[in-house]
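For reference, the structure is listed below as structure tokens.
Heads up, one of the protein chains got dropped from this complex, but the rest are sitting where they should.
Letters A, B and C mark the chains as written, and numbering starts fresh at 1 in each.
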Amino acid sequence: MRYLPLTETDRSAMLEKIGASDIDALFADVPAEALQKTPIAGLPLHASEMAVERHMKRLAAQNLSAADAPFFLGAGAYRHHVPATVDHIIQRGEFLTAYTPYQPEIAQGTLQVLFEFQTQVARMFGTDIANASMYDGSTACWEAIAMAGRITKKSRAVIGAIHPHYLATSQTMARFTGDTLVPVTPVLSADAGEDAVIAEIDETTSAVVVQYPDILGRIPDLQKIADAAHEKGALLITVVTEPVALGLLESPGSLGSDVVVGEGQSLGVGLNFGGPYLGLFGAREKYTRQMPGRLCGETVDADGKRGFVLTLSTREQHIRREKATSNICTNSGLCALAFSIHMTLLGGEGLGKLAAINHARAAHAAKRLGAIKGVELVNTGGFFNEFTLRLPGHDAREIAFRLTKRGILGGVSMGRLFPDHDEMGEGLLVCVTETVSDEDIGLFADALEEELA
Amino acid sequence: MRYLPLTETDRSAMLEKIGASDIDALFADVPAEALQKTPIAGLPLHASEMAVERHMKRLAAQNLSAADAPFFLGAGAYRHHVPATVDHIIQRGEFLTAYTPYQPEIAQGTLQVLFEFQTQVARMFGTDIANASMYDGSTACWEAIAMAGRITKKSRAVIGAIHPHYLATSQTMARFTGDTLVPVTPVLSADAGEDAVIAEIDETTSAVVVQYPDILGRIPDLQKIADAAHEKGALLITVVTEPVALGLLESPGSLGSDVVVGEGQSLGVGLNFGGPYLGLFGAREKYTRQMPGRLCGETVDADGKRGFVLTLSTREQHIRREKATSNICTNSGLCALAFSIHMTLLGGEGLGKLAAINHARAAHAAKRLGAIKGVELVNTGGFFNEFTLRLPGHDAREIAFRLTKRGILGGVSMGRLFPDHDEMGEGLLVCVTETVSDEDIGLFADALEEELA
Amino acid sequence: LEEPLIFELRGKGKCGVDFDYDPGEPSPEIAKFVRKKDVELPALAEPETVRHYTRLSRQNYAIDLGPFPLGSCTMKHNPRLNEAVARLPGFADIHPLQPMDTVQGAFAVIEQLADWLMKLTNMSAVAMSPKAGAHGELCGILAMRAALEARGDAREVVLVPESAHGTNPATAAFAGYKVENIPATKDGRVDLAKLKERLGPDVAGVMITNPNTCGLFERDMKAISDAVHAAGGLVYCDGANFNAIVGKVRPGDLGIDAMHINLHKTFSTPHGGGGPGSGPVVLSAALAPFAPIPFLRRDDKGRLRMVEERSAKTHAPESFGRMAAFHGQMGMFTRALAYILSHGADGLRQVAEDAVLNANYVLRSLEDVLDAPYADAGPCMHEALFSDDNLPDGMTTLDIAKGLIDEGFHPMTVYFPLVVHGAMLIEPTETESKIGLDRFIGSMRSLAERAKAGDETLKSAPRYAPRRRMDEARAARKPVLTWKAAPGQPGEPSLSEIGGS
Partner (left out) sequence: LEEPLIFELRGKGKCGVDFDYDPGEPSPEIAKFVRKKDVELPALAEPETVRHYTRLSRQNYAIDLGPFPLGSCTMKHNPRLNEAVARLPGFADIHPLQPMDTVQGAFAVIEQLADWLMKLTNMSAVAMSPKAGAHGELCGILAMRAALEARGDAREVVLVPESAHGTNPATAAFAGYKVENIPATKDGRVDLAKLKERLGPDVAGVMITNPNTCGLFERDMKAISDAVHAAGGLVYCDGANFNAIVGKVRPGDLGIDAMHINLHKTFSTPHGGGGPGSGPVVLSAALAPFAPIPFLRRDDKGRLRMVEERSAKTHAPESFGRMAAFHGQMGMFTRALAYILSHGADGLRQVAEDAVLNANYVLRSLEDVLDAPYADAGPCMHEALFSDDNLPDGMTTLDIAKGLIDEGFHPMTVYFPLVVHGAMLIEPTETESKIGLDRFIGSMRSLAERAKAGDETLKSAPRYAPRRRMDEARAARKPVLTWKAAPGQPGEPSLSEIGGS
């Protein structure tokens, strides 16, 4: 077997050194009736690299990949061009096959990257600090709500028009922790619903959670919500599912957000059918010791040279066990690296250009699609690279499905995301990034026109 | 521009330091009429990575790639499965972006690989030594003929059934150097033609050049030819276009070859539409100082530690200039690395297994195809993984073309390789490696049957 | 090989990405949201970027450079085939919310991996969406809690051995449980008798690691499960060490109710300097109905369908809900599936056998120079445990660990499990060769002897690493978590040695 370096000669010599008669002597503590005598049934036997590759390629070919169709999906996962350099670097064995940097003397590569990453995220979010990443945006969102509870000693969170999966993830946890979540369900209108959210805030509210831009692509007035929340002693948690937007829009931190969390997949990571992704988590400095997840900090070594270590681990499970701020052990290190490389290539100015291009392309598409008979553009109050179309009288799920028959991946139906709100069923969320060509937009528009005719 | 790190600020500061008014002041030695004032016409302006990738993918999509069709081509370029590890390692920046190892203190990685490579090639070929690689098999072939001339001080080489491109390449050079090449053109028969070759050897012969297996897939009796050559004071040069064969067949060195050259593309390198490939060159130790190309040798450093250097460079152009054994400067270092990694994964035993599988699959295919009405198997005397079919009454070029219309890449027509020998036109050279499935063979056989019906 | 921070490399006015499209001005509707100036982040040109990260990478140790004998943190070889497979556009370039008919191949990957994980563990169901091992633990505990609540059986205590990974108590607490210790016997295993005493109507269940973190198989696992079940509780098994028994023992045969599987530990997905992970959780028949959404089912036409919120009412009425957006760590599934296909049922047995063989070889090659607290009790499983008991005063486990760095190796896991003083937990894994182990053993013996001889130079190890021992207290005292330009800081990299040595 190509991954196993022991030869039969080695195995014999080692058993002899150990003083064991055969390999099963080493499994003596396993009750005899539980020890499998033969390969487990139902799995194939070993296979060559060529055969495995063939099998996996066959499965891959059964998917319609984004490069092979005009592609307009977003809703928390965005398709951007990732420079080839990113994938080259993350495949270097020293990054790919390193462990968590518990031995900082021989892990400065990973640690310096995390320190740079934290700085990049904090500056993008407009927060004082950021952590070294979380599983993904949805779990980061819950961690923020839990952190707000620790800080405010309150347990009622008001939730605006965030991604329904993020809400559902938080609801799962809240059910067990005893937190109360008060969702303010969005409606298909241009109004980003700040007032409806603000109306739910009271003195018992630990946090207000809004998305920026929101799940319908609308841009809420964060400062207004922040002011209302702070007035009642609640924190404002802002969720960003599309970090590219922050190249064009004012940062959530500068608009009064106390905690900013997000999904970093847009930069460097790619679609990957939903995972692994990259949770981003930034906050005010005063909450440092309440932060979940890994933190990387600067220090010096015995020679006085600058270096980096994982720090404040007394918050964490491996030290504090049941008193930890979170049970998280693994972060999303390699995705953080990919994000950081992409961001280093872009810089602030490049991120701004990329964002402007996304917005311009989306505006162009919205105009074209919104002009189709039977289509209403919901986001008349502005959007970044994602907007919602209302298709009166149609179930958008059905339209999206019929578009795939024409080879077009034409958006995410709101009915899939909001199954309990029938009025959302007519909504189709369309995302347009720099990867979408004019030709793609034309093909989509023509197809949609025909489907609705 | 993403590859250019100078900013406008940098450029101004540097011009100031230099004392130049503007950039064109640095081009002052260029006659004004020759200095282009604007971007050169006919080329596009700069483009994003995304746009370049799109353009290149469009061109790539216009080719029928081997993975998308039952594939049976060989004739000097063989499709084998290359382990993913190989491509991973050769993309490490330290290998990919290193220069020729002129500074051995900081190039031991490349140098040790070359030393290991030389050892692998020599053992596979059954020669005492091998060099650090040449451009490809065809140029290595000519270099061997030229070397035989230097050694024997004679200039008439007898050439057996080698790849016609190898012959043509050598003929080009011979025309200018004044060497005489005496080709013995093969015929479509099972007889590997040893006697016809031997009949041409005389006292003026510098070398006899044969291919093993030959261009029709036949296996010549090397020892017999070697004995005849040595009797007249000529060297035997054996050409190996398919090194995998040497996992199954006796090595050319052990059968009396004085020089063995070959194409190493089969291991590690891939098809790549013909290049870059990898020239292999092995010889008896006594010819060391007559070898062309780079040689890597063992030595020690100032601390007495073992290390490796390029050596015997007094043979080479950068030292010896017009008296060099060859004008070669570049070898095929990265391809040699790929070959060496693949060989390290295989080892001698693995190479033997791979060869046995190739042979078995080819034998299976030959049986199936040879049974088709209107098809004659030429190689009734045995073959390795390649054999010739005779299609009486048909131009095999036409058949090969018609097979592509059925999505099958069904072999190389002898008419393409031997345009001046009409009797070869009925020959179709078919190669079957481990990558060919039973299903592929069935599809090919069915299609061929229908085409000939 | 010193390397400055990107913020110190004068990245103003540079660009590592080109754009072809002139966007013009943003639409007037969003003018009020538009930021006044760009995010203040430097850019590097592509050549500088490649160099920055390549140089940084060389300050890391990695499995590609040498063994990582980290007990309980298994680091085995990461096959490059898996990297290639995960990058096939048909897997890497598809969106989680594409219409389901356009991603049947991706669903098939998940289904196939799920099926094989169930067969390897002999369990009834598997939740594929947890994002990492600890997330998987959470999934298992939530399923247990949901099942107990569905019975109307409020229970509030989870029992955890002292030797457990920190994630176990943290997870139980995160899910709202009180945590109590399970005592251990002298031979490093759960004390069955004491456990039985503690069981009762307030105990929701136990979390047991098997093989445990002392590297031992819990011989009484089945009896433990039976006792817990008899007392109305449920059994969570921490599957971090499943690599020691994969293909040899099916945990479901031992009566457990839930177990997470770290795909990187057992199935070779890369760890990437700290993640991403993936932690599928296998569940017993009792817990299966409470599994989280989404999960796959086949409809009556044989098409794969992801059960999400919309169809959960029909197909998953008792599910405890969603744990994360989308469907799980697809990129890890493709890699793990390729790994399982490569090994097959026969190869996986060999994996466990070679892992255990390598660990016992280390145990027996070092037990004469280091204290091995459980060595007399019999063989270990995938990891060998030593203590600092026969080191002289002043010489510590940490000194051995840091000394190992100077020998060219990553240190073993130290000071864990907590039940052993100055623990050194060594896990070679099956992908280390004998020649490599012999070198490692040689270094360990040399270090043990130096420590016993009171060699003070060990105290200043490492000397040959990119950094010497780090001042971790200083980092925590006044945390510096982001870079800030110091006044007058030149941003110049320091001169450095070349990286080859």
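To be clear about the criterion, contacts are C-beta pairs under 8 Å (C-beta built on N, C-alpha and C of every residue); 3 or more make two chains touch, one makes a residue touch a chain.
This is a predicted model, so every value here is computed, not measured.
Participant: With touch as defined up top, name the shown chains that contact the chain not shown.
Facilitator: A, B, C
Participant: Given that one chain is not shown, which residue among B:G149, B:G270 or B:G370 touches it?
Facilitator: B:G270
Participant: Quick one: say which of A:Q36, A:Q108 or A:S138 touches the chain that got left out.
Facilitator: A:Q108
Participant: Among B:R79, B:K154 or B:H394, choose the residue that contacts the chain missing from this document, as touch is defined above.
Facilitator: Looking across B:R79, B:K154 or B:H394, the contact with the absent chain belongs to B:R79.
Participant: Which parts of chain C are in contact with the chain that was left out?
Facilitator: On the chain C side, contact with the omitted chain comes from 1, 9-10, 18, 45-48, 50-51, 54-55, 58-61, 63-66, 76-77, 79-80, 342, 405-409, 431-436, 439, 442-443, 462, 464-466, 492-493, 495-501.
Participant: With the missing chain put back, which residues of chain A would touch it? List them for me.
Facilitator: With respect to the unshown chain, the touching residues of chain A are 1-5, 7-9, 46-51, 83-85, 87-88, 93, 106, 108-109.
The rule we apply is simple: only the chains that are shown with their structure count from here on.
Participant: By mean C-alpha position, what chain is farthest away from chain C?
Facilitator: Using the mean of the C-alpha atoms as each chain's centre, the farthest one from chain C is B.
Participant: Roughly how far is chain A from chain C, going centre to centre by Cα mean, in whole Å?
Facilitator: So the centroids are 19 Å from each other.
Participant: Could you please state the distance in Å, as a whole number, between where the Cα atoms of chain B are centred and where those of chain C are centred?
Facilitator: 45
Participant: Touching two or more other chains, which residues of chain A qualify?
Facilitator: Expected reply: 2, 49, 53, 83, 88, 91-93, 345, 434.
Participant: Could you list which residues of chain C touch at least two other chains?
Facilitator: Touching at least two other chains: 14-17, 19, 44, 46, 50, 54, 79, 81, 83-84.
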